[in-house]
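What you see is the complex with one protein chain gone and the rest in place.
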Amino acid sequence: MHTIRFFTSGESHGKALTGIIEGVPAGFDLSPEDIDRDLKRRQGGHGRGGRMTIESDRAEIISGVRWGKTLGSPIAVSIENKDWKNWLAGMSVLAEDRGSIPPVTRPRPGHADLAGALKYDMKDMRNILERSSARETAMRVALGAIAKKVLADFGIVIGSYVMQIGNVRAHGEIPADDRALVRLFKEAERSSVRCPDEKTSRAMVRAIDRAVKGKTSLGGAFTVFAAGVPVGLGSHTQWDRKLDGRLAQAIMGIQAIKGISFGDGFAMASLPGHAVMDQIYYAASARSEGKAFYRRTNHAGGIEGGMSNGMPVLLSAVMKPIPTLRKPLMSVDVRTKKEFSAAYERSDTCAVPAAAVVAEAMTALVLADAFIEKFGGDSKKEMKRNFRGYLSYLKSF
Amino acid sequence: MHTIRFFTSGESHGKALTGIIEGVPAGFDLSPEDIDRDLKRRQGGHGRGGRMTIESDRAEIISGVRWGKTLGSPIAVSIENKDWKNWLAGMSVLAEDRGSIPPVTRPRPGHADLAGALKYDMKDMRNILERSSARETAMRVALGAIAKKVLADFGIVIGSYVMQIGNVRAHGEIPADDRALVRLFKEAERSSVRCPDEKTSRAMVRAIDRAVKGKTSLGGAFTVFAAGVPVGLGSHTQWDRKLDGRLAQAIMGIQAIKGISFGDGFAMASLPGHAVMDQIYYAASARSEGKAFYRRTNHAGGIEGGMSNGMPVLLSAVMKPIPTLRKPLMSVDVRTKKEFSAAYERSDTCAVPAAAVVAEAMTALVLADAFIEKFGGDSKKEMKRNFRGYLSYLKSF
Amino acid sequence: MHTIRFFTSGESHGKALTGIIEGVPAGFDLSPEDIDRDLKRRQGGHGRGGRMTIESDRAEIISGVRWGKTLGSPIAVSIENKDWKNWLAGMSVLAEDRGSIPPVTRPRPGHADLAGALKYDMKDMRNILERSSARETAMRVALGAIAKKVLADFGIVIGSYVMQIGNVRAHGEIPADDRALVRLFKEAERSSVRCPDEKTSRAMVRAIDRAVKGKTSLGGAFTVFAAGVPVGLGSHTQWDRKLDGRLAQAIMGIQAIKGISFGDGFAMASLPGHAVMDQIYYAASARSEGKAFYRRTNHAGGIEGGMSNGMPVLLSAVMKPIPTLRKPLMSVDVRTKKEFSAAYERSDTCAVPAAAVVAEAMTALVLADAFIEKFGGDSKKEMKRNFRGYLSYLKSF
Partner (left out) sequence: MHTIRFFTSGESHGKALTGIIEGVPAGFDLSPEDIDRDLKRRQGGHGRGGRMTIESDRAEIISGVRWGKTLGSPIAVSIENKDWKNWLAGMSVLAEDRGSIPPVTRPRPGHADLAGALKYDMKDMRNILERSSARETAMRVALGAIAKKVLADFGIVIGSYVMQIGNVRAHGEIPADDRALVRLFKEAERSSVRCPDEKTSRAMVRAIDRAVKGKTSLGGAFTVFAAGVPVGLGSHTQWDRKLDGRLAQAIMGIQAIKGISFGDGFAMASLPGHAVMDQIYYAASARSEGKAFYRRTNHAGGIEGGMSNGMPVLLSAVMKPIPTLRKPLMSVDVRTKKEFSAAYERSDTCAVPAAAVVAEAMTALVLADAFIEKFGGDSKKEMKRNFRGYLSYLKSF
C-alpha cells in the first residue's frame, strides 16, 4: 500500500548513516541545503551535550537526483559520522580489528541495551546501542526533508513546537487555523527550546539548567502540525490505511517517544461529546476561493475516520527523559551477573526540541506517502495536474 | 516483514462482516466459542444502546480450521449482521435496488462522513458510514481472538481495564507484575464498565447515567496489558520494526481512539530521568526458574528500544466521546449546501469498555505477528520447540 | 507499494471459498454476473472431470458493493463449495468431528502433499491438499473479474488462448495489434479447448481423448494478453516495482504453472539482437488520434525496462500435466513408511484452458494494481480525470 518506502542504516560511531527513500516522483527540486537546514535544526536546542558540536551534519545526496531535480529513482543520502575517526578500529567492519576496544557489558536502564543483547545474543552491548542510539534520527530528518519538499509544492507546511519540558508547560490554545499555526511555528523557531511563548521558553531553559545541576535529565511534550493538508488522505476502509494509525506508528517509533495523540488527545476522556465535535459550516473563507465546507474548531486534530478532514493535522507526543544520566542507577553486568550501581556520562540533558524536528520528518514521510497514494503520478507535473483536478472537483461537489 | 496479515470487510448493515487472517501456523486449537467469548465481551458494558441487543454476534469459521485445529491455511471468519433483514433493499449489492431508501446527505461532525464523501465522491454518505462504523470492530475482535489463542499456548495473556469514563478516573498504580495484572483483569471482568475498582465502577455507571439524561456521550481511557511476553519481540533496527510503533498503529486505527501511550505515558513529560528508569536486577524470582534479569518497576510499559523487555507490555489509550449524540450540532447538507442544526439518534452513550476489548484484539494481533516473526515455525510443535530453545538460551546467557 | 491487495481462503471441500480484495476505488459497476461469467469460463474446457459438473460456481458479493457500484471499501466474495454437503463431518471445523473420515497418508508425487505434510507437521495430508488444490483458483478468477471491470472502464481488455496441449501446438504469429488480439480471443472463446485455430482445436481435442484412454494427463501452454494498456505502468527504478516481475510472480504462483515468458520468450535465446528489437516509429494510427510513437512488432511483449511500453502486454505460460493420474506411480505411506505404487482417481485429464482463465485473472489483478498506483484516485471519476489528463499529456509530449 505504501507508495513511498524508506530505510535508514548506520551505527552511531560507524563511518556514516545511509538512507534510501524510493517512490519519490520525478521533477521535484532538491538540493543538499534543503536537507542540511533540518539537520541543523535537529542538532540545536538548549540542553544538548558535547557531541552536537562534533557532528555538524551535512547530507550528501548520492543518487536519485540530477541537476537539482529528483529523477523518480531511489534517492540515497549519506551523512558522515565525524566522530568515526576516533573509532576506526573500535567500529571497524573488519574481523581483524576484533577486540580492539573492550566490550560494553553493563546495560543502561531505559535503553535497548539489555533487551537487544538477549534478542540478538550479544555479550558486547555496543553491538546494540550503536544502532538503537538516537543518532539514527539524523537520517530520518534527512529523508523527511525530502518528503517536505514534495509536500511544499502542494502548499503543505509541516512544523512543530515544544509544549512542555519537565514541569514547565506552555498554556494557551493551539490555533485551529493553518496560518496561525505557521506563524506560531516561526516564533518557535526563534526560541532555543523551540517553544513559541517567550516567557515559557525562558522557564524551560531554567528547568534544563536546574536538571544539569541536579545531574538528571528532562523529557517533555511537543506538537507537530501539518497545515494545508487537503481533505481525503488516508482511508476509513481498512485498519492499516488509517492516516492516524500510520502517523502513530511513525511517531511512536522515534527513540524515547512514549505517547502520541491527535487534537485534544487524552483530554477527550474527560469531556462530554457535544464539547469535542468540530461542527461543520459552509462559507467562503480566506482559505478557499468560493464557498467550501469548513470548521471553526479542530478538536479532532484534522483527522476523522482515519482521513484528513481538511483542517490542519495536529498531533502531540511525549518524550521520556533521556535515560542516560549522571545519577547512579542499578544494573547488572551481563558477563559477571553482578549487580552494580553506576552513572553514565552522556551529556544531553534534554532533547525534546530535537525530537520535535524528528517527528516533523516522520509526519512528512507519512503524509507524502498518503499524498502520492491519493494523487498518483510519476512526475511533479502529473501530480500537480491530478491535484488541481481534485481541488476543482471539491469546489463543485 | 509481517508474518500474520489480516483484512476485515463488511458494511454495518450489510449481510455480514467477513475477515481473513493468514499466516497462523498449523496445529493450534480453535473453536467458534473461542471467538464468541470475546464477541460477547465487546457487546457488553453499561451505556450501550439498542443495537447491541439485536446483534448477539456469533462467529462462523468458514475455512482454515479442521476438526478444531488450525491448518496453517488462511482462516476466514464470518459474522452475520442480524439487522440485515431490515436492510435487504437498502443495502443490497444489486443495481436494481438502487434508490430504495433515501440518501444520507447530512454529515455528522466527528465521523468519517464528510471527509469520506469528498474523498470517494459520494453524495449519499451511507456509502461511507456503513464502513466507517465501529461495527467493523466486531471482526477485529474475532481475528484478535484467534491471535490470543496462539499466544495463550506460550503463556501470554492479554487483558484490559477501563481507567476513566468522563470525569471519573480510577486511582492506584498499575502493577508491574504479570500475575497481579491478570488478577486485576479478572476483577475488571466482573464490572459492567470493566473497571477493576468497585467504587470507581459505580461512579462510572452514575456518570454514564447522567450523560444519558444530559443527552450527551462520554469517552474515557483504558489500559491494555500483555502478561508473559518474552524479551525480544520487535526490533530497534528499523523504524517500522519497533514493537511500540506497530502497536501504536494498530490501536490508533481503532474507531474513536485519539491517543495511545506506553507505561507512564504522558506523565513522563513532567518527571526527571532518574524517576522513570526501570532499574535492572538479577535474582531468582517467582517468574523464572533460576536466576534471571528482572525489574521491580515498569515505567517503560514493557518496551525499551522498540523491543519487549520481559516486563508486561502496558499501554493506555484514550477514546473520544461517541460523536453521535442527541444534542443538536451544526452541519451542512451536502446536496443543498444549507447549514442546519440536528441531533442524531444512535443510542450508545459510552463505548469505552467495548473499545478496550477491541484494543486487546489489536494488541494480540500485533504481538502474535511479532512472536511468529521471532520464533518462526509452521506448526505449534515447531514454534514450541523454537520457543523452548530460546528460553533455555536465556537462562544460560 | 501495492494499491490493491487481496487474499483468498478456503479448502477444496470446505463450506466455501472466501476472498477479500481491498483498494478498489469507488464508483465502478459490479454485479455477481460479472464474476459468474469468468467462473463459468474457468469450469469449461474439454478434458475436465466430474467435479466440474457438481460445482457450477456462483459468486456471492458479501460486502464492498451497494446498488451495483463499488464503495471503495473491501469487497468480500464467497463461492460455495456445492460438494461440501458430502463432507460435513470430514471437513468440519469442529473438534468433535475429529476422525470421522480416515486420514490421507499417501502423498501424490507432483502435489504439495509431502512437502506440506513435513512443513506443517501433518500426518493426514488432507490437511494440505484441501488448500493446495486448484479449487482455490475459482476465487482468484472471481477477484480477477473485479479487476477486469476496473480496467475495462479504461479500455483495457484481458484475454487468453491456448497455444499447446501435449504435442499439439498452434502455429502462426501472435499479432502485435490490440484489435487483432481481441479478435483472436473471441475466436478462442468458441473453442472447447480455447484455441483460436479451428484445426488445431480439433487436434487438441483428439490428443486429450487419447490421453483419457491412455490413463494419463496432458499439460500445455497458453498466452495471455492485455490490450489497450497505456505506456508507463510498472517502473524500472526498483527490482520489485517492475511490471514483468510482478506479473511473473502472479502467474507462476498459479497451481501447476512451471514457466512464464514475455513476448518472444525463450525463443529470444537463439536470435541475434537486431532481430528482436521493436523499432520505434511516429505517426498517426488507428490506435491514436493524432501522431504518436508506435511499434510494428511486439517481440518484447509490451514491456521494456519493467514498464508497459504501450504495446499489448503479452505473456506465455506453461502448465505441467495434472499430477493426479490413473497410471500407478511410486510413493511412500507417511505413517508406515512403506513404499507403494498407486493410481489416483481424479478425473481431469487436461486443465490448460481453465488455467489460462486463471492467468487472465492474475494478470488483471496485477495490472489493476499498477494502474491505480500510477493514476491514483479514490473514485472512478477521479481516476478517469487523472487518466484523461495523462493521455492529453502524452499527445503533447
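Structure notes:
Just so it is clear, A, B and C label the chains in written order, and each chain counts residues from 1 on its own.
Note that a contact is a pair of C-beta atoms (placed from the backbone, for glycine too) under 8 Å apart; a residue touches a chain by one contact, two chains touch by 3 or more.
Please read all numbers here as calculations on a predicted model, not as lab measurements.
Every shown chain that the unseen chain touches in the whole complex is listed here: A, B, C. Of the candidate positions C:72, C:196, C:228 or C:310, contact with the hidden chain is made by C:310. In the complete complex, the hidden chain is touched by one of C:331, C:363 or C:386, namely C:331. The omitted chain makes contact with just one of the residues C:265, C:312 or C:353: C:265.
Residues touching the missing chain, restricted to chain B, are 1-3, 5, 22-23, 72-74, 232, 235, 237-238, 372-378, 381-382, 385-386, 389-390, 393 (touch as defined at the top).
Interface with the hidden chain, as seen from chain A, comprises residues 5, 7-11, 14-20, 22, 25-27, 29, 31-32, 61-69, 71-76, 78, 91-99, 119-122, 126-127, 130-131, 378-379, 381-382. Residues of chain C that touch the chain left out of the display are 7-8, 107, 109-119, 121, 128, 131-132, 140, 164-167, 211, 214, 216-221, 231-232, 235-240, 242, 244-255, 257-266, 268-274, 276-282, 291, 293, 295, 300-301, 304-310, 318-323, 325, 327, 329-332, 334, 337, 339, 362, 374, 393-394, 397.
As a working rule, only the chains that are shown with their structure count from here on.
Most remote from chain B, judged by the distance between CA-atom centroids, is C.
Residue numbering shows that chain A and chain B use the same positions for more than half of their mutual interface.
Centre-to-centre separation of chain B and chain C, using mean CA positions: 37 Å.
Residues of chain A in contact with at least two other chains: 232, 235, 237-238, 374, 393.
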